[in-house]
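Sharing a structure here in structure tokens format.
Omission of a single protein chain aside, the complex is shown with its protein chains in their original locations.
Going by the order they are written in, the chains are A, B and C; count residues from 1 in each one.
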Amino acid sequence: MLETLANRYTYILFALLVVVGLYMVVASSNLVKKIIGLNIFQTGLFLFFVTTAFVDGGRSPVIPKEADAGAAFASPLPQVLVLTAIVVGVALTAVALALVIRIYDAYGTLEEETLREVRTDE
Amino acid sequence: MSNNSNDTGTGKESAPGDWTTDSPMVSNPAESTYVESQIIMTTVRAVTPFSLTYGLFLMFHGADSPGGSFQGGAIIAATVLMIAFAFGVAPTREWLRNRTVVALAAGGTAAFALVGLVPMAFGDSFLAHPLFNEEFGIKTKWGLEAIEVGGVAPIVAGVLVGLFFVLAAGMFRDGDTTEPRTDGGAANHNRTDQPQTDDEGSPTASTGTEAQTDDTGMPAEDTTAGTGGDR
Amino acid sequence: MSEVVELALALLVVVPVLGATLPLALGLLRDQVGWAVAVAVLAVEAGLAARVAYDLAIEGSRVVHVLGGETFGRKSQELSSGESTEGFAVGIELVGDPLSGLVVALVAGVSLGVLAFARRSGPRGNAFYSGYLLLTGGLMGVALTGDLFNLFVFLEISGLTTYALVASGRSAPSAVAALKYLVLGTTGASMYLIGVGYIFVRTGALNMVDVSETLAGNVEFLDTEGALYGDPLVVAAFGFIAVGLATKAAIFPLHTWQPDAYAEAPDTVTVYISALASTAAAYALARVTWFVFTPAFFDAGAANRRVLEFLLVLAATSVVVGSALAAMQPRVKRMFAYSSVAQFGLIVIGIGVAVHPAAGEQATRFAVYGVGIHLVGHAVIKSGLFATAGALSAATGARRVGEYAGLARERPFLAGGMATLGFALVGVPPTVGFIGKWYVALGAVEAEHWPLVTVIFVSTVLSLLYMARVLEKLYFAGSPDATGEPAEEIAGSPGGAGGAVAADGGDTAESITGESADSDEPVTTDGGGSASLGMMALALTAAVLTVVLGFAGSELSAVLDPVVEAVVDAAPEVNP
Partner (left out) sequence: MTELFAVVLFVFVLVTALATATLRDVLGVVVVFAAYSLGMALFYAFLLAPDVAMTEAAIGAGVTTLLLLLTLAKTVRTTPDQWLERPNLPALAVFGALFVVLVATVVEFPAVGEPGVMWDNPGVTQYYIENAYEDTGVENAVTAVLAGYRGFDTFGEAVVVFSAGIASLIVLRQVVFTRE
């Protein structure tokens, strides 16, 4: 069992990062920290995809014109998916931060609890 | 709440959540925390050519080695941000002009779509680069390069720089005036009877003083005030 | 590759995106061009959508647009055994079938129609209309893509723009609602992506048809022993995908973003997203559940069945919880928002019942009818209700149920529309709301899911309760107890609304009425504001449309027949 897990260490790390990220989203009171948590969640997911592309003893997927037949390459497909997802992630982060700035502007706080109090006073 | 804002004129209390205080634009903490430093400026001057070159290299060299337009565009954007940190946002923005940023972002998107649409004009699919080879003898590779260099890189560079400027300028407020502003280019709708439908409940919006102005009805000079205010 | 409809599939996605660059570019020259650009672009879009929807829905054809052409299209490969495979996609395909045809027509119709509302209600500004067009393009992509990862990308495009549009108003709570939506929506999309990753590890494919064939063990190029249905990773993948898409469709317990987002967004945006945002996610869930996993998957083992039943329990819970919470809301928009939670629970029940092992062919048929019709029907009903509520509040300032007292006398047409749409929401014949609900219920009865039948019945009673509350206030309560509403306006506007109805005649030319509304509308300068003709027209068109669609129920279900066959056969054809 232990060996099974050790052989899958990046997948374990994926699981850990997903859980840590989601925990931050739920448990952090600070809005910026929630967004960082979301980012950690997503990078864990990227690690998962990159791992599926990985081949032990292989090469990165830059395939020269005359590739020698025996050479093993990492799969380009999951890497492309991750590239796309990283860019999607930063786009979401940017919009989230714009919202945070606006919320701060209106309520003067970034702490969720304080925010809740301010809003119930309305 | 914008602790260092130039709280001029309105004479109201700057309570959190009150949008009606303050000048039309939030003044800019990123700007006011800016400290002019000869060392940083010199360093940035020295580094800029190299990082720009590296960005361009990545952009154009993604075909045969790792890297590509995303990374290249991001590094070019990062270079601009570096300049902004060293020399201040307002001068950088003046130097770069809004038009450039918009042209990069919108133009990149349009270019990407149009390159993709060309094959469709010949009855092939969207983004069918091999058609260029069949019809014009242009290698497929150049189709890929076209969307990468002509589309993705400008979008990434333009939007990232734009995002930085927008976030740095902060929340736009249309203000502390009860008079609807007018400007020449506005469309012919009647602004004064615009129903105020999109806000309720919040003390910020229901104060009503700003209620009837239009967000895009700002005179042109005010639109640069976010960063220009400190000039 | 020169079939007009094939090309139009790609254009449906590209045209709004190209259009979205225009307001910004033209904005350098002129302010306030956004609305006009949006009308022009979406008119083109509606033309394309009508053409596509005709072929897909009426003719019942399946159209594939291979993006990137032959080189990046389907490949067959020589096997070691000497045979060649039937071909797998190495690129991305856009796929149109009757179900996506319905959604395409809905997206194009609603996005054009809501513009009539937006003309007066705002928000204005070029950026807003750029976002609006991008959202339309994103939803078209969701409707048409045939690739699991590409679906994620388009879900995120539509998500990102929706978050921004929710916060496009002036009010501060809208920003909080948008951030909440963003966090939950992104979490949901990422969950979906985890599921896609798990599937990818097992099948090596992302194309929906290829994944479906590989999971079924039909493809020779994959060296597995038969179907992959029992594989724990595949079961987990369905779990993640279902949770992710259910979050985006606002299913209990991850529905909490929806009431806030709907209630706090500007009226225009509420009308738009209530019709389409969750609808797109529910459509995606239906597509993946029916055509990628297929009924055979859910019949393959106890674990598979349990996952599906867990989803059904969540859906049933959101029907009850949504209805109950709706009945308790004093604010009209929030009440309708909670009602959406219930309605999407109903749709997900239909999605699940259609593929449940206990469902025979007849149950599947009814459930598919129910889902297809209710997806469209609910979009029309709910956007109509929000439009009516928006018009009423623009005209009289009333935003709470209590403030609706006696408004029927002041605003007979809007009140009539509200009544029609309300009955449709409850599910009273002959409206489209009845047909959708009826088919979902019939499906549950056929499959003998008695608890689900009970849930649907209870939710109907509850929805009758809260709609009755609104209608009772509108029609039978005394004079308006709200604060000095402009009574002097009564004379003018209802007549105008009557004119709109007469001119409108139940067709869907909202844009035309919207524009005429702009030119000859009487300028009113009272404090309460007034509902524009465009707002009225949209509200009343929706009301008329629910009845028209209700009478067209048999035609709608005929449209969905090919979908039923595809689900029952569980074998979507691979295009040559």
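Simple rule for what comes next: a residue touches a chain if its C-beta (ideal position, glycine included) is under 8 Å from a C-beta of that chain, and two chains touch if they have at least 3 such contacts.
None of these values were measured; they are calculated from a predicted model.
S.K.: Identify the visible chains that the left-out chain touches across the whole complex.
M.R.: The chain that is not shown touches these displayed chains: A, B, C.
S.K.: With the full complex in mind, choose from B:Ala77, B:Val118 or B:Leu131 the residue touching the hidden chain.
M.R.: Of these options, the touching residue for the absent chain is B:Ala77.
S.K.: Please identify, in ascending order, the residues of chain C that touch the omitted chain?
M.R.: Contact residues on chain C toward the absent chain are 17, 20-21, 24, 27-28, 31, 67-68, 71-72, 75, 77, 79, 85, 88-92, 125-128, 130-131, 134, 137-138, 141, 147, 149-150, 153-154, 156-157, 160-161, 163-165, 167-168, 170, 175, 178, 198, 200-206, 210, 214, 221-224, 231-233, 236.
S.K.: If the hidden chain were put back, which residues of chain A would touch it?
M.R.: Those residues of chain A that touch the unshown chain are 4-5, 7-24, 26-28, 30, 32-33, 35-37, 39-40, 43, 46-47, 50-65, 67, 72-77, 79-84, 86-88, 90-95, 97-102, 104, 110-111.
S.K.: Could you please point out the chain B residues that touch the chain left off the display?
M.R.: 1, 3, 29-30, 33, 58, 62-68, 70-71, 74-75, 77-78, 81, 97-99, 101-102, 105-106, 108-109, 112-113, 116, 126-127, 129-130, 139-141, 144-145, 147-148, 151-152, 155-156, 158-160, 162-174, 215-216, 218, 220, 223-224, 226
Everything below uses one rule, namely that only the chains that are shown with their structure count from here on.
S.K.: Counting only chain pairs that touch, give me the topology of the graph as line, ring, star, complete or other.
M.R.: Contact pattern: complete, every chain touching every other.
S.K.: Of all chains present, which has the mean Cα position farthest from that of chain A?
M.R.: Between chain A and every other chain, the largest centroid distance is to C.
S.K.: Looking at chain pairs B-C and A-C, which one is connected by more C-beta pairs in contact?
M.R.: B-C
S.K.: In whole angstrom, how far does the Cα centroid of chain A sit from the Cα centroid of chain B?
M.R.: Measuring from centre to centre gives 25 Å for this pair.
S.K.: Can you give the whole-Å distance between the Cα centres of chain B and chain C?
M.R.: Going by mean C-alpha positions, chain B sits 31 Å from chain C.
S.K.: On chain C, where are the residues touching two or more other chains?
M.R.: In chain C, residues 172-173 touch at least two other chains, as defined above.
S.K.: Could you list the positions in chain A whose residues touch two or more of the other chains?
M.R.: Those would be 102, 106-107, 122.
S.K.: Which residues of chain B touch chain A once you look at their complex with the stated criterion?
M.R.: It comes out as residues 1-2, 16-17, 19, 26, 64-66, 70, 156, 163, 166-167, 170-171, 201-204.
S.K.: Within their complex, state which residues of chain C touch chain A.
M.R.: 149, 152-153, 156, 160, 163-164, 167, 172-173, 175-176, 178-179, 182-183, 186-187, 190, 193-194, 197, 200-201, 206
S.K.: In the complex, go through chain A and note every residue touching chain B.
M.R.: That would be residues 60, 62, 83, 87, 94, 97-98, 101-102, 104-109, 118, 122 of chain A.
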